[in-house]
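A single protein chain has been omitted from the complex, and every remaining protein chain is retained in its original position.
A and B are the chain letters, set down in written order, and residue numbers restart from 1 in every chain.
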Amino acid sequence: MTEDAARSSATQTPGRPDFLTVRNFDFFYGKKQALFDINMDIPEKRVTAFIGPSGCGKSTLLRNFNRMNELIEGVHYSGDIKLLGQSIYNKEVEVIALRRSIGMVFQKSNPFPKSIYENIVYGLRISGEKKKSVLDEAVERSLRGAALWDEVKDRLHESALGLSGGQMQRLCIARAIANRPKVLLMDEPCSALDPIATVKVEELIHELKQEFTIVIVTHNMQQATRCSDKTAFFYLGKLIEYAETQKIFSNPGQKQTEDYITGRFG
Amino acid sequence: MSRESSDSKPIAEVRVGPDLFHALCWVASALAVATLAWIIYEIVTSAWPAIQKFGFGFLGSSSWVPNREVFGVFPFIVGTVASSFIAILFAFPLGLAIAIFLSENFLPAPVRQVIRFVVEMLAAIPSVVFGLWGIFVVIPIIKIFGDWAVKNLGGVPIFSGPAYGNSMLTASVVLALMILPTVTAISRNALTAVPKTLREGAYALGATRWEAILGVILPTAAPGVVAATILALGRAMGETMAVAMLIGNSSRLSWSLLSPGGTLAGLLANQFGEAEGLQVNSLMYAALILVVITLFVNVLGELVLRYTQSQTAGIR
Partner (left out) sequence: MDNIVTHAPDFFSNSQAEATKAIARSLWNRVLTSVCVALSLLTLVPLVSIIYLVLKNGLPLLSWSVFTQLPPAAGMVGGGFGNAVIGTIVMVGIGLLMSGPLGILSAIYINEYAPASRLAQAVRIVAKLLTGIPSIICGVFAFAIVVSTTGRFSAFAGGVALAVLMLPTILLTSEQALMGVQSAFREASYGLGATKFQTIVRIVLPDALPAIMTGIMLAVARAAGETAPLIFTALFSQFWAKSLSEPTASLSVLIYNFSTVPFPHQIQMAWTASLVLVAFVTLANITAQLVFSKKH
């Protein structure tokens, strides 16, 4: 497993190491603090995995990258998160533009009750794209990108709700990459999938990092070793350890990390 | 009957009590079912002489002259349908807007609670109080609007004069207020039944709030909203007192919204107390038509609602 990860990082040209940066970041749900002074640099075109027990803050941090947490009433933060050196909290940053450049795939697949085609072009349509040729091209490119094209190309105009669970999740990935995002956030994308569908999504993650910077939250440590380059371990809202995946799993620097990955808690 | 069968009683009686209770519950259920059949049976038999005499011509005839024993309800059917549809025209956008308002967080929760309470209060106010209020508030306003409309828009048939206070428009406006709670409550249920994940999905793709509402949430909730509208239409068609007090109760057909009209329910309310002979039979016939129309609309609404629930179950 670790060889696999090593091989893939060796074959790739390294991108910016500080593509997405988090600085002194605290986050609160009302009075309850969920994240404590997080600092980390997420590298370009790499897969970074967030692991840790439930409630450790890994999903909270992920949902801050595209400001989804703002949908919850009474949340506030301090510190900063920057994409390519530009603060995502900058007043000039239109959150709708931010979310187009930082796509997200959810734990439970959530295709809209529309056709496969309409699901994919949703992001383009709302930003005003009307040309059929552009939309058609985007549908094919995204579905190919999500390794779903061959399975659905003959029924693009049928309801997306008729797909299998694994197909639905890959459709949601296709829908996210249709926006041509810079970063792809994945919140436990395989937790509701069977093992075969999980393998397909993991293979897809491998393909996607050629083009996208990926951050994935996972409960499954095998999954983290299989598909990530770097791993961050969170515990009780704090970033305990952040290093190359290989190092985290073979030679963790912290006692808590070791306890967690060897299954002593969580 | 529960007390009689407590443990201290002899065993034989303990057996009798439960069986009796079971039987009693069965009888009650049978009676409840029989009620609807009984209602329809009574109305049909009471209407029978009029049905025999006028046949289906009753539905198409426009004259209602009790002292010559000539009866036809066409204007009242038109009035029932028209006033309800116009009411829906007002209530639908308003009710939908309130339903969206209640399911979003535009304003803090306490404000939303107030609006919710207000809409529920509207549902609790008796029809006759709406009527009284309509006489002293809505009629004068509609009269002023009517005079203005006749002067400036008189060319349009629906605004042709002369303008009356007791008119189709007055009745429809008050009806709209009365059915607003129905539209709002059922639409709100449909909106909140849309899984949160769909909304998040739309936001994550860069949708603004209203792009998510109009593009994803409303289309998903659409069948439920349609059901809300149909059920509200059924309510409007059967609404009696406020309409009877405001519409003018005229059997003259007119294109103008500013003219008086009449509805089936209003006809019953006005004439039943003093009717005799064939007039009673004809009123029963009119009641039968009202029952058939409202039952049809309600069944349709319920079917759409059930379809909706099965649809949203598929998304979850």
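The definition used in the following text is that a residue touches a chain if its C-beta (ideal position, glycine included) is under 8 Å from a C-beta of that chain, and two chains touch if they have at least 3 such contacts.
Since this is a predicted model, take the numbers as computed values, not measurements.
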| item | value |
| --- | --- |
| Contact residue for the chain not shown (choose from B:V216, B:I247, B:A265 or B:V304) | B:A265 |
| Of B:F85, B:F106 or B:W148, the residue in touch with the unshown chain | B:F106 |
| Selected residue (touches chain absent from view) among B:S46, B:S61 or B:T192 | B:S46 |
| Hidden partner chain, residues of chain A it touches | 70-71, 83, 86, 90-98, 100-101, 126-128, 180 |
| Residue ranges of chain B at the interface with the undisplayed chain | 2, 5, 17-18, 21-22, 24-33, 35-36, 38-39, 42-43, 45-46, 93-94, 97-98, 100-102, 104, 106-107, 115, 118-122, 124-133, 135-137, 177, 180, 203, 208-211, 231, 234-235, 237-241, 245, 265, 268-269, 272-273, 280, 283-284, 287, 290-291, 294-295, 297-299, 301-302 |
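FYI, only the chains that are shown with their structure count from here on.
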| item | value |
| --- | --- |
| Centre distance in Å when chain A and chain B are each reduced to the mean of their C-alpha atoms | 49 |
| Partner chain A, residues of chain B touching it in the complex | 105, 195, 197-198, 200-208, 211, 215-216, 219-220, 311, 314-315 |
| Residue ranges of chain A touching chain B (in the complex, touch as defined) | 66, 68, 71, 73, 96-100, 103-104, 106, 108, 110-114, 122-123, 125-127, 161, 172, 175-176, 179 |
